[in-house]
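One protein chain is absent from this view; the other protein chains keep their places.
Should a chain be cited, it is by its letter among A, B, C, D, E and F, assigned in written order, with residues numbered from 1 in that chain.
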Amino acid sequence: MLTAILLGFLFALFLVFAGKYFKGRLAVVSALIPLSLFIYFASFIPRIASGEVVTSNYEWVPSFGVNLGFSLDGLSLLFSLMITGIGFLVYVYTSSYLKNHQYLDRFYAYLSVFMGAMLGLVLSDNIISMFVFWELTSISSFFLIGFNNTSEASRKSALTALGITGFGGFSLLAGALLLGSMTGTYSIIEMMTMKEALAGHEFYILAVIFIFGAAFTKSAQFPFHFWLPGAMKAPTPVSTYLHSATMVKAGVYLLMRFTPVLGDTNFWNTTLIVVGAITMLYSAVHTLFRTDLKGVLAYSTISALGILVFLIGLGSQGAFLAAAVFIIVHALYKATLFLVTGIIDHQAGTRNVTVLAGLRKVMMPVAVAGFLAAISSAGIPPSIGFLGKELTYEASTHSTGMVILIVAAIVLTKILLLYAGFVAGIKPFTGKLPEKFTKVTMPGPLMWVPPLLLAILGIVFGIFPSLIESSLVKPVVTALGKDASDIHLALWHGFNTVLILSIITIAVGILLYFILKPSEKLENRIGKLEPVSPESILNKLTYFFGVFSKFWTNVFQNGYLRNYVTTIVLFLVILVGYIFIGNSRLVIDHTKLSQITAYELAVTIILIAGVFYTVFTRSRIGAVAAMGVVGLAICLLFVFYSAPDLAMTQFSIDTLTVILFVLVLYRLPKYLVLSDYKMRIRDGILSLTFGGLISLLALQVLAEPVNSDVGDFYAKNAYIMAHGKNVVNVILVDFRGTDTLIEISVLAIAAIGVYGLLKLRVKSSDRPN
Amino acid sequence: MKTLILKTASIYLLPVLLVFSVFILLRGHYLPGGGFVGGLIAAIAFVLHAFANGLSESKNLLKIHPGFLMPLGLALAFLSGVAPVIVDDPFMTGLWFPDPFPVIGNVGSALFFDIGVYLVVVGVTLTIIFTISESA
Amino acid sequence: MTLNDYISFVILPVLGFSILLIFYRFFKGPSIADKIIALDLLITTGIGIIAVYSIVHGRSTFMDTAMILALIAFLSTVAFSYYIEKRNRKK
Amino acid sequence: MSSIIIVILITLGTLFVLLAAIGMVRMPDTYLRISVTTKAATLGVGLLLVSSAIFFNDLSTTSRALVIILFVLLTAPVSAHLIGRASYFMGVKLWDKSVMDDLHGKYQKKTHVLKSEIDDTPGDNVMHDKTENGNEDEDELK
Amino acid sequence: MTQQLILYPLLLQLLLSILLMFFWYRINAQRIISILGSILHLGLTIYVFSFIWNNGIQTLQAGSWEAPFGITFVADSLSITLVLLTAIAGLAVSIFSASSMIPDRLKFGYFPIFHFLLLGLNGAFLTGDIFNLYVWFEIIIISSFVLITLGGEKAQLEGAVKYFTLNFLASMIFLTAIAVLYGLTGSLNMADLAIKVAEVENRALVQITAVLFLIGFGIKAAVFPLYFWLPASYHTPPSAVSAIFGGLLTKVGVYALIRVFSLIFVGDAFLDEMLIVIAILTLFSGGVGALIQNNIKKVFSYLIICHIGYMILGLGMFTEVAIAGTIFYLIHDIIVKTNLFMVSGLIYRIKGSSSMRALGGFYSDYPKLSLLIFIPLFSLVGIPPLSGFWPKISLITASFNTESYWGLAAIIFASFITLVVIAKLWAEVFWKNPGEIRERFKFDYFHKMGKYRKLGFVAPIVFLSFVSLYIGFGAENIQILSSRVAQELMDNQLYIDAVFNNAQNPE
Amino acid sequence: MEILFAIIIGVLYAAGIYMILRRSLVKLIIGIILLGNGANLLIFLLGRITEGAPPIIPEESKVFLEAYADPVPQALILTAIVISFGLQSFAIILVKRAHKVVKTDDLDEMNATDEDS
Partner (left out) sequence: MKSRFVGNILLTFIWVALTGNFAFNNYIFGFVLSFFILWIISREKRRYNYFTLVPKLISFVLYFLMELVKANLQVAYEVSTPHLKMKPGIVKVPLDIQSDIGITLLANMISLTPGTLSLDVSNDKKVLFVHAMYITDKEEFIHGIKNGFEKRLLDIFKK
């Protein structure tokens, strides 16, 4: 199974290096991949149908508890077949759609990565590896959506899609890890056994929220739905693959996958019903106002996803059955419609519904496909769409609580979706062929066969539901944790409420189709609501976040060194001050301090006065000279307190510094006072507080007991072991000679630096940036 | 600076200061001083000479480019640190000749280390100051 | 009164007082030359203080520091003069 | 015996240092202050060093004291010359009651070449009656 | 000889620096010495690493002076891992430098100083003495300072002034902290300090010392609100320099924080909370900063800050899982950031600009290079299974375990921002059609270069990308390493014993 | 005397920071030097100060016969001083160079690298 998943990735890698060498036969070779995978997965049908769950496990990062654990059950099988099956058709379709495209190899590489990721996602039992594949689908779809990367709109859509699904991805990661720490395992199968414990866990809600965050973003639930219409900028095969059959359903898959783990709670069900209902209605209404075929399809897709979420929320066996069937229904008709739209776009050069008409005259097979798909989408018998709708209504009418509301919502949605399906599948082909489309030709068979095949399948499955009943549908229900043994699919369910609702739906929908013609006027009307749409709200939020980011960044990174220093010192003063204030133990111990003598006082006075002079003089050379005074005073203090070596070094270094200053200073401009009075006061207070804290700290430390083992050791061994009597020097060249070795390296580096700084002039053309 | 008095004085001071700097270097292990201060004094001797006589004069006097003293001194210090590694003692372990030498006292790796410091300090200081003076 | 007491309570305070006086000149200037002279004299006085201080503690070691002071103080005076010379010539 | 000598030398030395310090404060112009510094302090510090040498009474201390004295004697007048000369072309004025100024007009402003006689281009020379009082560091703003 | 082993990487770097100084002005010789030396260094380091992996913590008492009296060098798993990473990054940058640095810079001591910088990094990782650490820090600062300004024009000089001032301030605070620590304990040996600090009665003083270390190292690690020097300077020098800075310099700060807060200042709730708050704000500030930048080097600079937050967060949570996350992130980050700055250099050489607005069309012009660059870029984002992803598992898990939800939010926020920023960068630089870029006169464009120079640009990027891929796909090994490091860090007695037991049995 | 030392240290730290906060490059460097001196004196003080007893073993002896000052802080300060010197001298040259290139001593005019470019 690992091989099956990795096949896509390996093929992509292969394409990167070898793709351009066999451009012509690329399609054939490429299409073989999904086809063989489809056959491979189809071969599992009998075993899965018999209730088996095929698992395989590969070690990956066992220390994280992350392995490549795969399990193939009904749910994952259904998705795998869809991924590879529709994948195969899309591969075939693409070979014609993007014929001679410069980057066809690249496109196939993305598609293959995507397919592999999708397979990995649905087959993973380990949620971490599931997350890995989840992210890969986001990234590969980023590349697919941005395939026309020179168009700005395309890039923007890719970014939006990645942004939203990426955000969801992190939510999934958080959820996965939370579940992991709640259960001690990352295996979903193992988690199922802990369902009760999980539901009662204090973090249950949080975990569910994280999972929802992932599912809702990926499956474009309100209010995260808007990335999906945007993503329609992608080439049509992409839309078909990603946005109808596979990727967007990953969220639905996730919800279904976690139903046996986290489902059956009030929070779970209610949230899903509410979000699903809002989404399906909101976007179904939106379809009325679209003139771009892809726009119509995008919103109807969102709506369909809403229905699925809604069904999962209902949580009954019937609902799961309906969901399972509806997934198949939707995959078949929506993929068809997308492919058809692609053909229209490709051949007629427009997707504008208001101008498209009568195309049946030039591309009959396509029209047939469109028509069949529309039927299925409308839920008109004998299509499988009808079955799906019936089951949905069935489940809705049997829901617990607020039945009327639920039923009304779903019926209304279905009516609108019927309209949308007709607009996309029928409208372009009916009516009079406009003049400008007379020269439109039939596409090659590689393009029209795939949609037709899918559309026909929709009808075949409708007429013979037993074809999918026990092979595909029942195992899904089983996988969702419900008993599926009493399920029997049939077109005719008898005359009941559901049938009445169906009839109403179809009648009102068709009426609506004939009354309401898509028009730019309508589109503009909904455009007026744009400012309050989630998309623009998010855009505004993003904008404000950008402004805020700028503000925040510039507040701190404002270009002024002194502000940086102020911040750092302030931070220090506050932290240290806080500890000082918060601690009453801090006292100064007078008894341990030594006497002050007159000459020491004198030296101290000139030291401090020298410092003040340095700070406040307006003469630079005066400041340098005053530093000389300070240096001398420090040198004398070192002498008084037993540090002749220090005194020497301090003094020589000070003198050298003076020389350096002097050599540099006379080239510099005047020594201006650049800051105003207020600022000087402010800085003065800050500096004095800082200095004061350091003084206080010093006195505090002096009150602690002394401990100089190390010094004593040095003193004891300086002569005996290290043959020197000046202990300081012995430390420098022996006990701690390493310090000195580095220290002289520092000096050498500084010298090289000075040399380079003054002698090296880089030509302007070689400057970085 | 074109002053005869300083010029003359600096010419006398130079050798005396250099002798003095070696003195400070060698006694460092026993009394205040050592490679660092010694090196500074040697450097200061040349700087003084440069102030009085001009840079090119001082550079002519010093036959080696001061920058060369840096790797030389570093190499010396490094080798005296690494020498014990060769006899399988830890880095920087002092190696000593068994008997003290006249004048200098005990001679060991620490002395060579200090000479290395001396050379580096001379090299660094002169490189810095000569470079500045040249580009001034 | 021992020698140590004499030095500690008379000589060193007087030298300390001298330092303050000299610093007063440093502070007052008025010309930069005055500051340089004052600094020079401070250092010279410092040498004296060290010499006396080493007597108090009976440690001749401090004389080494005095030696360095004497040697190097000269250089800073040279440097300052150099500065003034360059600065004025530039005008 | 030696301690009496030490006390005497140390007292004299300190007095000379003190005198130099007082002189620094009292002397009316920079040149006079330089004069005082070079003399009194050199002598004073020399005496202090000698007393230290006597106190320790060993060769190394004595030689160090002598080296210091030698250095001070050697460098102090050179320093004085440098600062004095710099002061002059910086424009530091002589005391009001000074009786003569033979340097007047002999430094060339740009090159600081010092001539033995006044030449014909007085505009280029350092003339103290034309310069500022020289009390400030030239590169600063007040 | 084995006991000496841990010092060999250090000695080799020092030897290289000195040798290179002797070859002043002879730049071809310098190139060869640097690259061969770096290869040798890498080999040596791998050997030392495996030795320590098999034999546990090793110590060396410099000068044979037993701890705590001499300077002790300690190679535990953390140290040697970082030394190894330095060797890897060092080799890459050495090759990159040989190709990308203009001859003038090479003539004026680039290579010696580069190796001094590596020396400093190695030293800082290996030393077991707090003052010695200060000294190593200084050699790092001065080398980096020189590298920034070498041949410096306006921008570099401006950047350098800020870089220098703030890093100097950090050093001073560090020194202040050492002073206080010595005043309290009379010791400098870190293992000894660990014992003695625990015995200090006045905990407020210990806390203040810890805060001083936190700020001193925090500035170097570029955490909030101390990071200012980084965005002001990292984008200014040549890319090879930025690469070594971006990869390693801030990490030394992080290393020091980890070391000090796992060894000496352990178990102070206030400090841990402090670290967490700082980490969160760092993640936030770095993230929003990166969001608004246009210059790609600046984007990376802010991302450095942002990602430092992860490591500090792990340190603040201070559980074994969290520390393992920190270490894993550290490993990943060093390789990726080094690589990215080299990438920015490559892009600059190819297109003559670092501005996202001006750049574009990279993908269509250089598809294979784009794919190559994709690896470090998206490793940085942490797109699984690339390297940046794995440590987040530990960090997020730890934040659940320690119930630091703000930390969790910050992790997710920062990950998200990184994703957005890099995707945006990708869209701008690689996808977009470039506007009119005037071909710069006399500019040393990539396409004008000879084959070997080109190779010098690309090879190190390939090399580090493979290392990144290894970290991602071989995450198991890295995690085992990180866990081991975390175990050693959580139990500071191991370190102390290693330092003192060895001292009791001198050879 | 410790009190005076503490005050001196405080003053040096304060003055150092104050000077760094000015806008002039030259003042910045002076501030750095003052701060460095402050840190050195802090090490000196906190290593406990001892009057008149340099850590130099008397001529005729192999060990100390009387009290001596702790040599460790002195060695540390020596190292720190020298290192600071290296940094300072480089910084001073940087000022020179920066002034030549940027043509200002005013730090506030040196913020191009922080601007979005």
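By our rule, a contact is a pair of C-beta atoms (placed from the backbone, for glycine too) under 8 Å apart; a residue touches a chain by one contact, two chains touch by 3 or more.
As the structure is a computational prediction, the values presented were derived from the model and not from experiment.
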Chains in view that the hidden chain touches are B, D
Even though one chain is not shown, subunit D touches it at residues 15-16, 19, 22-23, 26-29, 31-32, 34-36, 38-40, 42-43, 58-60, 62-64, 66-67, 73-74, 76-78, 80-81, 84-85, 88, 94-95, 97-104, 106, 113-116
Touching the unshown chain, subunit B contributes residues 2-5, 7-9, 12, 14-16, 18-20, 22-23, 27, 60-63, 102-104
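Please note the rule applied: only the chains that are shown with their structure count from here on.
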Shared touch partners for subunit B + subunit F come out as A, C, E
Contact-pair count is greater, between B-D and E-F, for E-F
Note, CA centroid farthest from subunit C's centroid sits on chain A
Top of the farthest list for subunit E, CA-centroid basis, is D
For the pair subunit C and subunit D, the C-alpha centroid-to-centroid distance in angstrom is 13
So, in whole Å, the Cα centroid of subunit D is separated from that of subunit F by 31
Taking each chain's mean CA coordinate, subunit C and subunit F are separated, in whole Å, by 21
Residue ranges of subunit E touching at least 2 other chains are 14, 17, 21, 62-63, 71, 131, 135, 138, 142, 145-146, 149, 152-153, 155, 161-162, 165, 169, 176, 180, 183, 186, 188, 231-232, 235-236, 292, 295
Flagged in subunit F as touching 2+ other chains are 20, 28, 38, 42, 45-48, 51-54, 56, 70, 72, 78-79, 82-83, 86-87, 89-90, 93-94, 96-97, 107, 110-114, 117
So, in the complex, the side of subunit E touching subunit F is made of residues 131, 134-135, 138, 141-142, 145-146, 149, 152-155, 157-162, 164-165, 168-169, 172, 175-176, 178-180, 182-183, 186, 188, 231-233, 235-236, 292-295, 298, 355
Note: in the complex, subunit D contacts subunit B through residues 67, 74-75, 78, 81-82, 85, 112-113
In the complex, the residues of subunit B that touch subunit F are 30-32, 36, 124, 128, 132
